[in-house]
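Accompanying notes for the structure given below.
A single protein chain has been omitted from the complex, and every remaining protein chain is retained in its original position.
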Amino acid sequence: MASLPIISPHGHTDPSWFAGNAPFGNAAELLLHPDHYLFRMLYSQGISLDALGIGNPGADPRESWRLFARNYHLFRGTPSRMWMDWVFADAFGFDVQFSGETSDLYYDRITEALATDAFRPRALFDRFGIEVIATTESPLDTLGHHAAIRAANASGEWSGRVITAYRPDPVVDPEFGGFRDNLARFSELSGEDAFSYAGYLAAHRNRRACFEAMGATSTDHGHPTAATADLSDAEAEALFARVTGPAVSPADAELFRAHMLTVMAGMSLDDGLVMQIHPGAFRNHNAWLFEHYGRDKGADIPTGTDYVHALRPLLGRYGNEAGLTVILFTLDETSYARELAPLAGHYPALKLGPAWWFHDSPEGMRRFRSQTTETAGFYNTVGFNDDTRAFLSIPARHDVARRIDCGFLAGLVAEHRMAEWEAAELAIDLSYNLAKAAYKL
Amino acid sequence: MASLPIISPHGHTDPSWFAGNAPFGNAAELLLHPDHYLFRMLYSQGISLDALGIGNPGADPRESWRLFARNYHLFRGTPSRMWMDWVFADAFGFDVQFSGETSDLYYDRITEALATDAFRPRALFDRFGIEVIATTESPLDTLGHHAAIRAANASGEWSGRVITAYRPDPVVDPEFGGFRDNLARFSELSGEDAFSYAGYLAAHRNRRACFEAMGATSTDHGHPTAATADLSDAEAEALFARVTGPAVSPADAELFRAHMLTVMAGMSLDDGLVMQIHPGAFRNHNAWLFEHYGRDKGADIPTGTDYVHALRPLLGRYGNEAGLTVILFTLDETSYARELAPLAGHYPALKLGPAWWFHDSPEGMRRFRSQTTETAGFYNTVGFNDDTRAFLSIPARHDVARRIDCGFLAGLVAEHRMAEWEAAELAIDLSYNLAKAAYKL
Partner (left out) sequence: MASLPIISPHGHTDPSWFAGNAPFGNAAELLLHPDHYLFRMLYSQGISLDALGIGNPGADPRESWRLFARNYHLFRGTPSRMWMDWVFADAFGFDVQFSGETSDLYYDRITEALATDAFRPRALFDRFGIEVIATTESPLDTLGHHAAIRAANASGEWSGRVITAYRPDPVVDPEFGGFRDNLARFSELSGEDAFSYAGYLAAHRNRRACFEAMGATSTDHGHPTAATADLSDAEAEALFARVTGPAVSPADAELFRAHMLTVMAGMSLDDGLVMQIHPGAFRNHNAWLFEHYGRDKGADIPTGTDYVHALRPLLGRYGNEAGLTVILFTLDETSYARELAPLAGHYPALKLGPAWWFHDSPEGMRRFRSQTTETAGFYNTVGFNDDTRAFLSIPARHDVARRIDCGFLAGLVAEHRMAEWEAAELAIDLSYNLAKAAYKL
């Protein structure tokens, strides 16, 4: 299984890497600073973000790296440890353990390697065996980097397949920072009047088509809850007027997000984009940290998430459509056996995304399989996705997922619940075929 | 353990099978059409219920069966796969795998077998080693089939022990379809005026006695939640007047169901019937499917279920009665360790039913044991029940349960937490003795 190509249908790598193919910087800048799994753990043990160089460009990257190295024991038993060990050993060829003592050796060798052609983004992409990778952009993105990549593809300069995905939260969530400004920009880019409800819907259709032209096969929706609603046109128009007005109530914001999930499902039925719903994170839980360091600093915390009642309006409208694919993710594992597997094991439109975020880990994956398979089977799941901006860790993440799935299958074979040839077939499905099919890649 | 007789204290087989002993029909009609585990999975992958012959008597059963056969891989890793494999191999003697290629072979051989005497209901009952099986009837059932079976027992024609169980939802739940008509029929059958509260209670007592005369040792209550209430007579009478009136509010319906659980517990203390509570399913989640295909089509979805607050009124009234047995089931596994095991490990009246419905599976049973045993022990559980209308799968289901329980016990022995002789004793208790004792069989 280790040598199968990588299908990465959902992630957050930066398309400018593959468009410009500029070398990455130093070890800290590439591996530590963008990885909130790493610095949240260090921060939890009293290490300041400033010292790690987070939100503090003046910090010496070598010193930040030393701090990380001296505290590498904190990651024992975590997936970060597995991913980093892979990056160190397989991507950079280290054969001594990472620690305070080897910190500088690591820093220097990694930083030197990054300056070479073999470590430029496109070379790594090719070396990692990535067949296709999706990035995630807002409807306000002009997709210039993607156009550049496609030009490089067309000219024969590079054959790597990099596609975008439509993530409309900035123009769907009335509580998103700068929502009205976003709508202005949305109007501009789409040539529609996004301040009227009809124009707003037309703008979505327009931008979705532009995204499809840049390879998109999916949309992605990161809502606080899984709430959906199915309003009449008149109700929706009135609500739209309120949420685009000067003061938006939390209830209206939630209802608008809920309604838009159903609207987006309808558009997906029309244009074929696969729809992903990622609910259940309490974003920026740490107010002080948010104020001083901003978003995505490791302070998003999962909350209990209901799906059974929340999804019923959307499913009542589109759940029986076999031509639609809605992929559900969760941060609340209690929903695996109780809600998600029973829903996905019934509704034709539903599939289950892999163990996500904090649960993208050996034990998390095992819980996912052991709690969903008996009710939803394997074929209502969609394979693995890495969901990461840590580019170098992508092969490691897929490797972990393949190992865990193969271990799970081996258990079924050992208990005589499946023949060995079936497990072999499934191993390829889970690692490769299902993602390709579900995301239409 | 494999050869112990089967005690099946809770299930949904049709008593007319054992009363009339008519041959079963074809493979699709016997094995596919009544099994919502099977067709919900097929439906989830975009296969239409019509093509499977569900709600579509005109479908060719051989074609429906082929559709099932070609998609048998969907069941990999599910308990349905284990049960069907057992039925195919052990009940029908197949030694080639079921698949699209062997579909017709299977269809023909099964359909032929079903026409023989060896596959009539009573012959299978005897061959399966069933010591006793309970069916489930509504208070509106006249129990004619059960009377016929008892007559066959008395005449020496057949010795199989088939008993009924009292499932009063149609006359307890004001939101049940035809509730007022049901009460009219309830009056008729009981000779009491079920439209007065006193007459209504008397009608229950009357029908419970009739059920006991047909062997019943238990009642069964399938409520949306585990809510109980303990109203004064005056409050109960006023509520009864409201819920039997023309318009019933959801709150009144819930309160009446809640109150009736406590009333039923009181009657159980009087007449000795064991009480089973099965809460937590959102019934008919898929409105379109319900409208077109009706109930029990695989669209019931579990929801989060509270027991600690919900059961307190009933337990406050009867929880300390060692002479009462209330068996709790759940679809919400989060309650195993948090609520159900602590409650059952304290209240004399409470016991825990086995892993239920979606959790009647190897992993589901393992979670049940590993999450309840340390707090409630084994002796506050009641052994296995199959809860099925898929008659041929009954031995397979008990076989799976015995294997999983033996595996769990073996783990405790291997860790030196129990002596081997104790595990051997417990294996028989979990497979046979506990069900017999808890259900007074």
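Each chain gets a letter, A and B, in the order it is written, and its residues are counted from 1.
Heads up, the rule we're going with is that a contact is a pair of C-beta atoms (placed from the backbone, for glycine too) under 8 Å apart; a residue touches a chain by one contact, two chains touch by 3 or more.
Quantities reported herein were computed from a predicted structural model and do not represent experimental measurements.
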Using the definition of touch stated at the top, determine which of B:161, B:185, B:242 or B:338 touches the missing chain.
B:338
Among A:44, A:142 or A:249, which residue is in contact with the omitted chain in the full complex?
A:44
Touching residues of chain B against the unshown chain: what are they?
306, 308-309, 312, 315-316, 319-320, 322, 334, 337-339, 341-348, 350, 370-371, 373-380, 412, 415, 417-419, 422, 426
Residue list for chain A contacting the dropped chain reads 40-41, 43-46, 73-79, 81-82, 97, 282, 285-289, 298-304, 331-334, 358-359, 361-364
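Just so it is clear, only the chains that are shown with their structure count from here on.
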What is the distance, in whole Å, between the centres of chain A and chain B, each centre taken as the mean of its C-alpha atoms?
41
